[in-house]
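Could you have a look at this structure, given as structure tokens, before my questions?
Complex shown without one protein chain; remaining protein chains in place.
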Amino acid sequence: MYCFNNDYSEGAHPNIMNALIQASLKQHTGYSLDTHTEHAKELIRKEIQREDADIHLIVGGTQTNMITISAALRPHQAVIAPETGHINVHETGSIESTGHKVLTQPAPDGKLTPALIGKTLDWHTDEHMVQPKMVYISNTTEIGTQYTLAELEALSAFCRQKGLFLFLDGARLGAALTSPANDVTMADIARLTDVFYIGGTKNGALFGEALVILNPELKPDFRYMIKQKGAMLAKGFLLGIQFEELFQNQLFYEMASHANEMAASLKTVFSQCGFPFFSESCTNQQFPILPNELIAQLRKSYQFQDQQAIDDNHTAVRFVTSWATKEEAVRQFVADFKKLAKDCGR
Amino acid sequence: MYCFNNDYSEGAHPNIMNALIQASLKQHTGYSLDTHTEHAKELIRKEIQREDADIHLIVGGTQTNMITISAALRPHQAVIAPETGHINVHETGSIESTGHKVLTQPAPDGKLTPALIGKTLDWHTDEHMVQPKMVYISNTTEIGTQYTLAELEALSAFCRQKGLFLFLDGARLGAALTSPANDVTMADIARLTDVFYIGGTKNGALFGEALVILNPELKPDFRYMIKQKGAMLAKGFLLGIQFEELFQNQLFYEMASHANEMAASLKTVFSQCGFPFFSESCTNQQFPILPNELIAQLRKSYQFQDQQAIDDNHTAVRFVTSWATKEEAVRQFVADFKKLAKDCGR
Amino acid sequence: MYCFNNDYSEGAHPNIMNALIQASLKQHTGYSLDTHTEHAKELIRKEIQREDADIHLIVGGTQTNMITISAALRPHQAVIAPETGHINVHETGSIESTGHKVLTQPAPDGKLTPALIGKTLDWHTDEHMVQPKMVYISNTTEIGTQYTLAELEALSAFCRQKGLFLFLDGARLGAALTSPANDVTMADIARLTDVFYIGGTKNGALFGEALVILNPELKPDFRYMIKQKGAMLAKGFLLGIQFEELFQNQLFYEMASHANEMAASLKTVFSQCGFPFFSESCTNQQFPILPNELIAQLRKSYQFQDQQAIDDNHTAVRFVTSWATKEEAVRQFVADFKKLAKDCGR
Partner (left out) sequence: MYCFNNDYSEGAHPNIMNALIQASLKQHTGYSLDTHTEHAKELIRKEIQREDADIHLIVGGTQTNMITISAALRPHQAVIAPETGHINVHETGSIESTGHKVLTQPAPDGKLTPALIGKTLDWHTDEHMVQPKMVYISNTTEIGTQYTLAELEALSAFCRQKGLFLFLDGARLGAALTSPANDVTMADIARLTDVFYIGGTKNGALFGEALVILNPELKPDFRYMIKQKGAMLAKGFLLGIQFEELFQNQLFYEMASHANEMAASLKTVFSQCGFPFFSESCTNQQFPILPNELIAQLRKSYQFQDQQAIDDNHTAVRFVTSWATKEEAVRQFVADFKKLAKDCGR
């Protein structure tokens, strides 16, 4: 049984594990004030070409979203997200638990646009309604799509004009930046957003997200917020060591590329067999729409999740690959899939 | 420069690191639904002799306190803590951030008693004041002291009589249970409290606290609370693997014993040189009151923290040992201390 | 310039003002523990035929919604509302400010149904999402529509089957119960909901909403919640006196009937002139869709609000009548409207 459920089934890349072992018996300063963390931040600042960025390494993504959004907003302010946004559907009301409404717009491809944001702004006009103040986007999105540079530039310009903070959730930023469809760099993201994060958990670290704060308004007292939300890791050097490894030899990009390539092989076989897709993804999540009968056959040997029922006989399903996905497993899947699809009349 | 600042300067015990390496390239179910976590829970249930306990493995202590307390209380309810309690002073208002008041009583030895709790209950009598509903204690306390079985039994009986939940923060439970002054077992704690946790971070794990819920009222929907507060680790198997190691060969107790023994050597030399203590500790935190001049000399070779100024010339300082504290470092410290104390006229 | 903006432009019915004057110089017990409040509660219990109901008199509607919902839910739980629900759009994120998500479904007529609620339940299945626990409806709704007895019975049965609390916002309950389309009694509402409130502010009181708690699970410690949210009025007898007047001589129903009758006259003239409506209302809010040119003419003599642009030339507008709306003002409006409509070619 091989698992395509997600990109966090395995531990971490061997380089990272080795670095952790090397450091384990040494003494480090606590609470992310150690030298490994300092070095990791320098590597990231260099990567994004912004010496002025404040960087904080945090264990998980929901945590990072919750801390960042609650730190940025006053009590009456709200964050705008696409309906499919992770903060809206899969974080158990984490943002609301800090007192803030998530305002949503339907976005079939998982992406916000100035027009969609504008619709929300248009009817939030006075003190009887919350005040939109931040825009939340994910790259890649929750359905594997990604923003082009032109799209990000348009969003950024619009948000700046309207006085909105732009926050990019990069839990799968590696997949976005190494996709064949990508024309964005990490420096572009740093230039165009107020705050974003670089995901480690879903790209070969044991855990860890690097939050990058560009807008000086969002910087003050941020460590207080991390501590208050229970997110200040005592052994913060564990995060520093991992991000050192991710960014000192292009490991971050290599692992994401591998995941994308493995997904591309899956995409190819789905296409070749004539199946349509729920979303246009060139990244490590693929959402083919398959006959339920074929899905049942595949589940005898493979794990993957349902995304959404399409009709009585078809379901969009989700296949996710990772830095650790084995080439032979993908080859085997391709062979198995072709055979089963043929049995189903393709 | 050797560091006695805390018990989380190093990574994890080699057994734990090896287990993590072994598991790193395998596929695991996410979000703590994996087999390692299930096994770890079984080991803990056996250790505490309570098959009915709900157990959740959580990354950090502040997080565990915040989740547990906010899950247990209705909006108008409060938690009672000693003035020195970690939730009162060193968690950046984490409990208040979830909407609840922390009611405190001065407790010079860091421990609550029925009499102290009763004082708080006496003047919280109607709806113009918050309603006390939970009691928070730490074992060991923040100043290294510990509860006896008789004390815990008295607290437990009182809380049950008054309808208060009793929550024990065991961030340093290992140190308490292996102290020469201890007469309590983990099964006693499970019998006497409604909920408690077993600290891994400060006792040789990379991170992790095992929350044990005994009272059925506190069990429903607890995983929702963990997720909402950003504390559900994607790769939850990392926690499971660590607690398996901690509890399958007495490693938890061995590491805590080592820390206590190292601290006992420090305590001995402080006593021998005639210095008094800020608190009566038989555990891995020692708080000698030293002349400021001697402190300055010691700081040339050793790191440790100030606890509190006692007078113009003396300060209570804090020395902490851990599972990783080296015997030779302690021997060297003892020798250095004797010499420096002598220079100071002792 | 006559104002049809809302039903809270005037003070209170003369009977209420007189009763307040009579009581003003006497001494009363504070915080709603006075005899007037006790008497008002008895009158309401008799009206709803439920001696076991807990009743609390609270100043305003947003406040009542916020207190009731936050008192009923645990931190991870959410309330389901129609997209047009007052708590969703016009309370500045008040519910979210207490930590809870408002889950919405589009409901073109402003009313929830078991099918709509079921859609929300269907995809909230595990701890990665909030847990729906309460259903919020308004009667009349924010767009003047109202629930039939059959609809309420279906909702009630469904909520009980699914373990959901049913909460009815009755800010305009008087308008609903005295509408020609109504087949519901206040006793029905008490029988079918877990908690509801009877609006005074929008029906001839200076201010005040009577919250009625039927479900014993929702009763404990409710006064703590009122106090904590800043809603315990020092001179609570002011609320008691007003609800005594509302319920001792059918004044509550008489005032609501008057408002509905005045609105019916407006509805008639809109219909007679051939204009369609944004919603099917038999109550004190009417939403005709009028040509923008006619609207501009009307605004020279009358105040009323825009509801929503329909197309480039037409807008749905909102006319609201109240207990205090003057018959001669309505007569004048009808005459003016006919003339202006004719000028516009009707």
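A, B and C are the chain letters, set down in written order, and residue numbers restart from 1 in every chain.
Convention: a contact is a pair of C-beta atoms (placed from the backbone, for glycine too) under 8 Å apart; a residue touches a chain by one contact, two chains touch by 3 or more.
As the structure is a prediction and not an experimental result, all values here were calculated from the model.
Engineer: Decide which residue listed in C:Lys229, C:His258 or C:Arg318 touches the omitted chain of the complex.
Structural biologist: C:Lys229
Engineer: Pick out which of B:Ser9, B:Thr92 or B:Thr178 touches the chain that's been left out of the picture.
Structural biologist: Going through B:Ser9, B:Thr92 or B:Thr178 one by one, B:Thr92 is the residue touching the chain not shown.
Engineer: Sort through C:Ser24, C:Gln49, C:Thr268 or C:Ser301 and give me the one touching the missing partner chain.
Structural biologist: C:Ser24
Engineer: Touching the missing chain, which residues of chain A?
Structural biologist: Touch with the absent chain occurs at residues 70-71, 74-76, 98-99, 127-128, 130-131, 221, 223-228, 232.
Engineer: Touching residues of chain C against the unshown chain: what are they?
Structural biologist: Within chain C, the residues touching the omitted chain are 2-3, 5-6, 8-12, 14, 17, 20-21, 23-30, 59-67, 91-94, 97-98, 201-202, 206-207, 224, 227-235, 237-238, 324.
Engineer: Which residues does chain B use to touch the chain missing from this display?
Structural biologist: 75-76, 78, 89-93, 96-102, 127-130
In this section, only the chains that are shown with their structure count from here on.
Engineer: Looking at CA centres, what chain is most distant from chain C?
Structural biologist: B
Engineer: With chain centres defined as C-alpha means, what is the inter-centre distance between chain A and chain C in Å?
Structural biologist: 43
Engineer: Between chain A and chain B, tell me the centre distance in angstrom, where each centre is the average of that chain's C-alpha atoms.
Structural biologist: Inter-chain centre distance comes to 34 Å.
Engineer: Out of chain B, which residues touch more than one other chain, so two or more?
Structural biologist: In chain B, 98, 224, 227-228, 232 touch at least two other chains.
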